[in-house]
Structure formats: structure tokens, C-alpha cells
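Of the protein chains in this complex, all but one are displayed in their positions.
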Amino acid sequence: MMLSVLKRLLRSAVIVLIVTFATFSLMFGNGPGIARAILGYQATEGDVQRKVVQLGLDRPLLVQYGDWLGNAVTGNLGESFFTGQTVTSALATRVPVTLTLVVLTMILTIIISVLLGVAAAVYGGWLDRALQFVAVLGAAAPSFIIAIGLVFAFAIAVRIFPATGYVSPDISLGGWLLSVTLPVISLLVGSVANAASQFRGAVLDVLSRDFVRTLRARGIPGSHIIFRHVLRNAGGPGLTVLSLQTLGLVGGAIFVELVFALPGIGQLANLSTQNGDVPMAMGPVVVTIIIVLVVNFIGDFANTMLNPKARTR
Amino acid sequence: MRRTRRRALVALAAPLALSLAALTGCTSGGQAGGNTGGNAKDTLTLGLTADIQGWDPGVQPTYQGWGADAVWDSLLRCGPTGEPSASLADKWEFSQDQRTATLHIREGVKFSDGTPVDSAAVKANAEYYATAGGASSRWAGITVETPDAQTVKISWPAANPLLALRMCESKIATPASIAEGKFEAPIGSGPYTLDTSATTGGSVYTFVKNDSFWDSASFPYKKVVLKVLESETASINALKTQQINGSLITTATYEEAKASGLALETLKANTTRLLITDHLGEKIPALGSVDVRRAMNMVFDKDAIAEKLYLGRATPAYQIFREGSNAYIADMKDPYPFNVDEAKSLMAKAGFSDGFTLQIPTMQGQGHEKLMPYISQQLALINIKVEEVPLSGPNAISELLSGKFPVPLWQLGNYGESLQDISDYTLKDGIWNVSHQADAKIDELWNTILTGTEAERKQAQQDVNRYITDQAWFVPMAYPEHFYATTAGVEVSQVSDFSGLHPLLRDFK
Amino acid sequence: MPSPILEVKNLDVTYTGRHGLSKKVINDVSFDLHPGETVSLVGESGSGKTTIGRAILGLAPVTSGSITFCGETISNISRSERRRIARGIQVVFQDPYSSLNPSMTVEDILVEPMQAAGASGGRDRVRELLDSVGLPSDSGSRYPKEFSGGQRQRIAIARALALDPAVIICDEPTSALDVTTQARVLALLKDLQQQTGVAYLFISHDLGVVNLISDRIGVLYQGSIVELGEHVATKPQHEYTKRLQMAAPVADPKKQRERRAARLKLLADEKVGAGRL
Partner (left out) sequence: MSAETPNPAATEAPVPVAGRSVMKRLVTNPMGAICLAYLLFVIFLGLSSPFLAPFQPNQADLNAVNAGPFEPGHLLGADSAGRDILSQLMWGTSQTLLGSVLVLTISVAAGVTGGLLAGFYRGKFETAADWVNDVIMSLPSIVLLIALYALTGPNVMVAMAVFGLLVAPTYYRLVRAVVVGVRTELYVDAAKVVGLSDQRIIGRHVLWAVRAPVVIQSSFILAAGIGIQAGVEFLGLGDPKQASWGGTLQNANNNIYNNRFGVLWPALLVTLTILALVLLGNVLRDVLQSSARNKTLRKDRRRELARKAQQERTAATSDLPAQDVVLSIRGLRVGYPDGPDSVREVVHGVDLDVRRGEIHGLVGESGSGKSQMAFSTLGILPKEAVILGGSIYQGGEDILADDKSMKKARGHRIGYIPQEPMSNLDPSFTIGAQLVYGLRAVKTISAKEAKKQLTTLLAKVGIRDPEGIMRLYPHEISGGMAQRVLICGAVAADPDLIVADEPTTALDVTVQAEVLELLRQLSKERGLAMILVTHNLGVVADLCDTVSVMKSGRIVEHNDVESLFEDPQQDYTKELLESTRRVELLEV
């Protein structure tokens, strides 16, 4: 057990290294360009050179990366080249926004897709067909198109929700709810469509297993079979779907953040990457990888909890 | 990425700014939080289309510089056409040779940390500007003398007719913060102070009134909140729901804003133009021919551009200067009326009827997607094949201004002080004169501006205008309008920004 | 007696598990097979009987010991060398459903070994093979799914015969079939042996089936041969073989009652014996 945890940590560390290095080197523009962008065009050539040296952009890529990594390990992600804001403080305001979207969407996805998936698998018929239809539609419309549609319908045509912006829950809980409703729905559609149909498959799969027939023959009521035995066994594959889904959401959130003007990490990544604000752009990258690793870990852990075979192995 | 351009170009100081921000469609990341702060006179909430770029007084764009204006005082204030008035300096004097500004600092003014604002503080700031980047080239080589605690003399190595503008751009921060080189929170002597507890970098900045400010009466609001709303639709919605009280908007949302009953201040602060900087034909020989440059002027239907492309919210432009500025020639007729046939014969006359290939750089969010199709199409009529070169990434600005593309297309500022235009667009070192080619006639006229009498200077400016119009250094197309929208109860008394881009903080009543 | 065509000496097979744990599944197994002879390996699940067959076929790794075919060592030889051997040793697997590629016609399935060996033959040979296993000669153009389990097993046998091998390894060839079908397939195997002189290594869990077809029988228990001989099924010597023999019920209530009593007695005796030790 200890060994496998250790192995896993090692593996995660290597993944973090590879991903951060890959993004770091992709974003590594030329130093003078970045310095010029920071200082503006009225700055003299000498000032630009000084800035380059000051930011350490004249050093070899590996040295810069090593430097960044060394600091990152101690929790210091550096400061923005442009605004001087520390990356951690920028993340502190932006991560909650993205996490709100992802977590809310995931919770709703789990609830809705489990209910829909089970209902479709068990009852079949029109419910099943309806689910499959919705699943296809939901999977087909990209989240940003759904988002545009929702803004049009519920913020511009009928003004129920704010079209854009994010309200922190400590300012106004109601405002927060209103501000995240449409973004969450736009993410939710695709997410539920996918998860529910996968879950339906998993439930059907378990339903076709021998022990379910035996349980029925034992006289155990149908609902007990579904909620105690089938769900538990469909949980494993379901979790895999959900963890993949979460990872997809973290990426998809960027589009929704764009349409709804939400200050999340996707926006931060987009803007700072294009600015050449390397430290700032690395922030979302690090957060994303951490989310990926954590989600994978939770997925595996929950799977282990659900699957006794995995536990004893 | 729009933010990049915006920020970087904005950092050039006031000039080009508006076009950059205002035409942007939608990028995002802004907090449209609930307006919880009581009645409107208590709190003024403004939308920022770009985030505040930190608190380094040396690197501060004046564009939407409400935050900077709130926390720092400037040495002087400039009016809409650049005329100076008192601010931190209550008395001032510019030397006859236009090299030295002598300022008397108002007595008894203190920074918000309690330290006095004196000549030493101003000296520290001025010297910092010269090396801090930002506008360092504009302050390069200055010397500062402090004869006494309240008097400061700033001298430029060469004559500088834009001394007043430099004084107005200055942001006086505490010498301690400058010495430290770290600017996490601004400390100044401005009308407001930053309330860091109610500030979230990147989204909301809250300022509370500094009652000891010398001109406190000009700033009626107890609190100013700046919200970063990079998407224009976000801004419009925030305005409609009173989450903010004012924001810049563009033609894209003009109708929506009008229909929502927002008050709209029209701003006409720039000119859409092609800048033909290779007058000598070094890179593209054809451009060395004045006939070719004139032909390029003749293929655009300026009325149609204003009427159709800008949806009527623009007027055709025949010159690059702002109406009412010194260089503006009020009665100028269209020197190059729309006439493709004549353009063709001019090309033939110049020996370039087969045309040439022209690379025009474009960037996201500059409205190029609106202009480029028409421009490419019209230039193609005289066999000029336009290749659009999209620029991106941190090097975009460097590339744009590097001279690699001798004919940029841009909407650029036309200032209340036309000297700034002349300096930026026509002088050899002008940043937008990207080919940086010297011209004897311009040098001669500039010399007059530096040394001549008041009347001679004005005349020289008009002569510059005539000369560059005749030589067809530009292809001016339109003066597009932009708008500042405010909600009921917030009044914009006037737009006193000399670059005409937006109201200043003191304009909100 | 001629020299054996296939000889297995001191065979060990050890599988290494995921966490470096190794499990010895075959332990010091030796036997030989003469031309035209049928030797059976019988044992219960987990006894390693299938692994021995796969080791001979090169589908399972040999840890130690040797396997010789026609005097040539074939344990742990390369794939290319193995292809040369392919003409000599063929196989019929247990599951007639998964041993035939559902996407190939019967003809393709039967031609494949000949192509692989570069042998000529073609359609005539296919017809001949189908005929020899008692399938209609027009079966070639059909797909495996169109056949019943017994018929599929005949196709598999035909494939094994395609290269005229000296040895066919029959890995539980009838255990997935109904009794009536099983009897016919066993009869077919016997007929073919008489016609072609092929030797069978017959692997099964059913002592009765093995007894019917074998010349000699080896009983496997936990990876080792506990008993090997001609009369193992009828006169078992080893305790395990006896238990195995007694456990299979016979289709005669009266006889079965006797066998049951005898079996219970045997078990009781064993227990007493064990108690004494």
C-alpha cells in the first residue's frame, strides 16, 4: 500500500515536471519582446535591456525553468511580469470561480446523470429514447454555443439571469447563484448528456450480470437491487467516466468563462499566455495539473473503496 | 490578447489608446458584482476595459487611468487641448527655449503616509521616469534641480514643445516607494487612497476619498470603485443593471445602450488611417512615388466608410488631425476624392500599373476584421495585392513598430494638442513613423515649432498638415465615434482628457 | 518401440505475477508421446494441464526442463524457428467459438495454415479436409457463426490437419459440447488417427473421456504428474486418482449408489489415515 502510494506520487511528480516544462518552453518568448510589451514603446532600448536582465529573461531556458520550479516547490509561483501581482494572489481570486463552475457542474452531473442513467436503463422505453436523444444533442452542441444561446434566451430576451459576470458568494449569495446558473447550465448540458448515457451503459451492463438474476430470484425487491447492488457495481465504471468528465470540464470552462466574462483560471491562462506573462500563465497550468492529479487520485481511491478486488490487491 | 495590445500600446502614453480598447469585441474576465454601496453620490463605480497595470508610477498608461488619477496627483493638469492648469504645482513656468519647466509645489501637501510632497520627492519621481521604462524615452536625459523645498526645475537636453503634457502625465509617488522599487500598494497624494481590503487585483479596485486633498471639491464621490470588465457585452449588461455607473462602449453596442436609456457622451478622438511610412521607397520602391501614394488615397470611398462600415457613427476624414487642434485645417476639401480610374492612371503614370504586394499587419481586437476586407478589396483595384499578416504574442508590438511593415493600418489618436500627433507620426523618431525616414521639410517646420513665435508655431503646424497631405504620407479614412455611457444620476461634465479618449475622474459629477 | 516423437523432460513453468510474486504452475513434469499414440493428461482446474499443452505449442514460457520434437529441442525457440515446427505440431482448442475468427470464411481459415507454411493446396485441399471431418464440401464459403458447436470443432480439427502434422494437441476439445456431439467428435478423432497415424496429446478434465481415447494417461495434480500409465483410469494407484475416478457419477442409479458408498468409504478411510498421521 505504502509502496503504491509512493509510486503514484513519483509518477505524479514526473507528470507535473513534463507538463510544466512543456508549457513553460512553449510560452518562452524572447526576453526583449516581453520586456518591450511590459514597458511600452516609449521605453528606451537600455531600459528594455535592463528589464530583460531584471526579469532574468536573458538566461537559458533550462535555468529559468529550474528557477521557477525551485520557487514553485516552496509555494512561490512568482509575480506577474506586467502587474506585479503575485501569481498566488491572482489564483486565489480566480481558482474559486473556475472551481465553482467545475464543482457545481460535477455535483449536478453526478446527481442528474445517475438518476437519468438508472431510470433509462431500468425503465427503458420512451425515457430511454429521450435520454439518448438528449445525450446526442448535448454532446453535439459545444458549450460555448449553448452559452451564447442561454445568454440570448435568459439574459437578453427574458431578463432572468445576468448575462455576464461573477458575484462572489460572500458578497451576495443570491447574486452568486444567479451569476453561476447559466454558466453551469451550459457546461452541464454536455456533461450530463455524456455521463448519463455512459452511466446508463454501466447500469445495463451490471443488470445483465448473473448475480442480479440471482438476487431477483431470492425475492429481493427491485428497488433494493438497483440502489444497493447495481449502483454499487456500476459505480466503478461510472467513476472513470466522471473523472474524465471533470478533466474535460476544466478545459471546457475556458469557453464558458469567455462568453460569460467570468474571471476564472481559463481566462487567466488565455490572457497571460498571449501576453507572454510566463509566471502568470504558469499559474493556471499548475492548478490544472493539480486538479487533474487530484481528480485522478480521488477517482482511483473511490474505485478502490468500491471495488474490493482492487482493495485487496 | 487584446489586452496585450491594449496594454502595450496604451503604455506609449496617451496616444493611440482608444481605438485599441474600444473596438474590441469581447474578451472577458471581469467581476460585475452587486452594487451594494448605497446611493450613487456615495459611490462611483466605473468599468475598466483593461486591468490596471500595477502601481509602478513610471509605467502608467493615461488611458482609463482613473486608478492612477485617484491615488496620485500630477504636477499639472491638462485641458482638452493640452493647456496646463495648476495641480500639485500651483505656479509654473516654461523656459523660452522650451527645455526647462520650473514648478512651485503647493505648500503643505502630504502623501497618504504622512510624508511631505516636496521638491525632493518630485525630483526622485522625475528621475525615476527617465529610467523606469514606460515613457522613459520621453524623459531621457533630463536633469532636475531643487533650489528649495518647494521649487523644482526639470530640464530636457533639447527643446521640447510638449513640456506641459509631460508635467500632466507625471504621477508623484513617495520617494520611499520609488527607492524600494516595489509597488504593491500605491502611496500618493491624490484625491483618493486605495482601500486594499476591498480590492481584488484583476477585478475590483476600491478607492476612498482623501479629504485632505487640495481640490477635494472637484471629486464629489466618497468612494470610487473600478471594475475590470473586459467584455463589452459584460459592460453593457452591468450598466443596464446599475452594477457600474459608467463605461466606454463602441458602435457595436451603441444601439443597445441607447435603447436602454443610458446617457452617451460621444468621443471623436482618433482617425482611421493607413500610414505610408516608406516615403523614400526603401522597402517598397513604388511607395517612393507620390503618385502611387496619392493613388492609394483615391481608391477609398470615405463617405461610404463612415456611413456604412461605421454605421454612420463616423465622419469622413481628409486629414489626420483633430478638429479644433492647431494643425487642423478647417476648410480642407477632400484632396483625393474617390476616383478609381484616376488612381489607375496615376499608378500608370508612376510606372507601377502592375502594382505591388503590400503586407499589412493586423491584430485581434483592433477592428481590423471590419476594415481589412474593404481595404484589401479596394487596393486590389489598382493591382496592389494586400497580404494580411496577423501578429500575435508578446512580440506583436515590437514587430508592428519595427518597420518591417512600412504601411500599418491603425486607428490612431488625434489629440487636442496636435504637436503630439506631429511628433508621433511625422518626426523621424516618431514611434508610428515606423520606417523612421528623415524628411528635410518636416525638420525645418519642426525647427520653427521649437523656436518660432506663437503664431509661427501654429502656422508651422498647419504647414506640416498641408505638406503631409500633399505628399500623401497617410491615407486618412474616417473619424470614428466612440462613446462613454453613464447611468442616470452620474453626470459627465466634460471630457477634459487631451487625448479625448474618455472622461477623467474629475469630470464625473 | 520406435523413439518418441515428442518428449517432455522435467518441465517447469513459473509465472511471474504483477508484484514480482512468482507462481510455479508446472513442476517437474516428464512424459513422452510416440507416433500414432494418444497420451492424455487429465486433471482438475488449476492442475496445469492446459499450461503444458501451451508450453509445447510455444504459447507459454518454459522456465526449465526441455521439450523435444523429433529429437529437436523446441522449448524457448524463436518465433521464426517455431514456424518451421508448425507443420509438425498442431492444436485443437477447447472453445470452438473463440478459436475461429468470426470474420473469416471456413475456406480462409483452412487455407491460412497452408499459406503460412508456403504449402500448395487451395480449394481441392479444402474440400478434402472438409470431407475428412465430415462437413459438407460447400461449407467453405460460409462463416463460422453459421455452424453449431460440434461443426465448428470439426472445422478446427480440419485446420489442425491441414498441414498433416505428426502431433495434434487436443486441449479439452469436447468439454464445451453436448454429450451426443462429444461422442461423435471423439469418434472422428479416433478415425482420423487411424487414417493418418497422427499422435494426440489429449488434455481433459474428464477421466471417462480420456479413458475412451487414450493409450496412456497421466494424472496431473497441482502441477505435477502423480500417476502415468495405461490403466490409470481403470486401476488407479494414487489416492488422488482414486478420488477423481470415484467422484464422477455414472448414468445408472444402482451402480451410482454403490460407487457413492465406495467413495464415502474411501474418504472416511483417508480421514482416518490422516488422523493417524
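Letters A, B and C mark the chains as written, and numbering starts fresh at 1 in each.
FYI, contacts are C-beta pairs under 8 Å (C-beta built on N, C-alpha and C of every residue); 3 or more make two chains touch, one makes a residue touch a chain.
In this text the structure is predicted, and so the values were computed from the model without any measurement.
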Visible contact partners (per top-of-document touch definition) of the missing chain: A, B, C
Touching residue (missing chain; options B:Asp69, B:Asp118, B:Glu230 or B:Glu256): B:Glu256
Touching residue (missing chain; options C:Gly36, C:Pro61 or C:Gly149): C:Gly149
Touch criterion as defined above, residue of B:Thr45, B:Asn160 or B:Thr233 at the omitted chain: B:Thr233
Sole residue of B:Pro394, B:Gly430 or B:Gly500 that reaches the chain not shown, by the stated touch rule: B:Pro394
Touching residues (missing chain, whole complex) on chain C: 44-45, 54, 57-59, 79, 82-87, 89-91, 93-95, 97-104, 112-113, 116-117, 134-135, 143, 145-151, 156, 159, 162-163, 178-184, 186, 205-209, 211-212, 233-235, 243-256, 258-260, 262-263
Chain A, residues in touch with the chain not shown (by the definition above): 11, 14-15, 18-19, 22-23, 26-27, 29, 125, 136-137, 139-142, 144-145, 148-149, 209-211, 213-221, 224, 228-229, 232-233, 247, 250-252, 254-255, 258-259, 266, 269-270, 273-274, 276, 281, 284-285, 288-289, 292-293, 296, 306-309, 312
Touching residues on chain B - with respect to the absent chain: 1-2, 25-27, 232-233, 236, 251-256, 301, 304-305, 308-309, 311, 362, 364-365, 368-374, 376-377, 388, 390-394
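We adopt the following convention: only the chains that are shown with their structure count from here on.
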Arrangement of touching chains [line / ring / star / complete / other]: other
Chain whose Cα centroid lies nearest the overall Cα centroid: A
Approximate Å spacing (C-alpha centroids) for the pair chain A, chain B: 40
Intercentroid distance (Cα basis), chain C paired with chain A, Å: 55
Residues on chain B engaged by chain A in the complex (per definition of touch): 1, 3-4, 7-13, 26-34, 36, 51-56, 59, 61, 131-138, 140, 182-184, 200-203, 228-231, 233-234, 237-238, 241, 243, 392-398, 401, 431
Residue ranges of chain A in contact with chain B within the complex: 29-30, 32-44, 47-48, 50-51, 80, 82-85, 89-90, 93-94, 155, 162-168, 171-172, 175, 179, 257-264, 267-268, 270-271, 274-276
